[in-house]
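The complex is shown incomplete by one protein chain, all other protein chains being positioned as in the whole.
After this line comes subunit A, so read on.
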Amino acid sequence: MLWADKYRPKELSSLSYHKQQALDLRNLTKDGDFPHLLVYGPLGAGKKTRIMCLLRELYGPGVDRLKVETMNFTTPSNKKLEISTVGSNYHIEVNPSDVGINDRVVIMDVIKNVAQSQQLNANTQREFKVILLTDVDNLTKDAQHALRRTMEKYIANCRIILCTTSISRVIPAIRSRCLCIRVPAPSIDDITSILTNVAAKESVSLPPELAKRIAEKSDRNLRRALLMCEACKVQKQGLVASQSVSEPDWQIFIRNIASKIVKEQSIATLAKIRENLYELIIFGIPSEIIFNTLLEEMLKNCDLELGRQIVEQAALYEHRMAQGNKEIFHLEAFVAKCMCLYQNMMQELMACEF
């Protein structure tokens, strides 16, 4: 098993950071009931871990006996679709955005059916089930609107937990129906201590400098940090402080793009960069992340004034990308704009010197 899976805490009490929050969650479930929840936070912060811990607190270890099921449904246009769900006897987990724009049907059919059916034996267990919806920020507006009534109507039978990276794309109507819980990314110190703990349990000696470096490189993403650490261990038997930490390929790839922009500003470069961007899109890297990473890498090469301009443009182009369909147009436009700004700055510098 991967370390990230192996040492995932199963109890709220065994969580190793944001302990106050863990305590609050525990108090929340003390009397055996809780409102709808909207859990949000960056990737690898431990949202899902917390949710599972919470369910375990509520229903006991039965929650861990998971099974995968496939549900079939038909869209109004008679298209047959299936969606796979993970669930235990007490909860069901669905990612409606798996079916793209048909997610409204999932919400309407699948979720509603689950929500409508009452628990048979309410005395021995809780009188409600939990429906866990993930990737809520990718839900279409239609689906979100379909969800809001369901949430209120079937409150007696079910609780809905929504899990998302950002609530900015969740409509306010849903936000107001939920208790919003933010799970912030762990701090670097948290990650370092977790890494050291895990290494100790695996009886691997992890130099503290390396742990720190991994934590910094991981972007405060705990899952990535653990994976990086394990990758380091696989690459070299005895871990040393000066060891190189392998990063995900796509990050290196985007870094190369940023350096290409700085190196030469021409249409030929633009054409090459377009190929790279296409490659990134093909590999399924979400375009927002391409934008973010590219911006971060660009900022490393810029002074304050240029940086300000580039951030401004990035915001503009990303906004446009969200409005449009074809990411490549907007990504390339942003790259060209960066080139343009960079060129201007260089020319100004030249003019100052002479």
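The rule is simple: a contact is a pair of C-beta atoms (placed from the backbone, for glycine too) under 8 Å apart; a residue touches a chain by one contact, two chains touch by 3 or more; residues count from 1.
By definition in this document, contacts and distances are computed from a predicted model.
Matching "Trafficking protein particle complex subunit BET3", "Multifunctional methyltransferase subunit TRM112", "SAC3/GANP/Nin1/mts3/eIF-3 p25 family-domain-containing protein" or "Chromosome transmission fidelity protein 18 homolog-like Protein" against the UniProt entry of the left-out chain gives the name "Chromosome transmission fidelity protein 18 homolog-like Protein".
The missing chain, though absent from the display, is touched by one residue of A:D103, A:E230 or A:E297; that residue is A:E230. Residue A:V86 is the one among A:L28, A:M71, A:V86 or A:I171 that touches the chain missing from this view. Among the residues A:I267, A:L304 or A:M350, only A:I267 touches the chain that is left out of the figure.
By the touch definition given at the top, subunit A reaches the unshown chain through residues 1-2, 4-5, 8, 43-44, 48-49, 52, 64, 66-68, 84, 86, 93, 95, 98, 134-135, 221, 223-224, 227-228, 230-231, 234-235, 246-250, 252-253, 265-268, 270-271, 274, 278-279, 281-286, 289, 317, 320-321, 323-326, 328-330, 332-333, 336-337, 339-340, 343.
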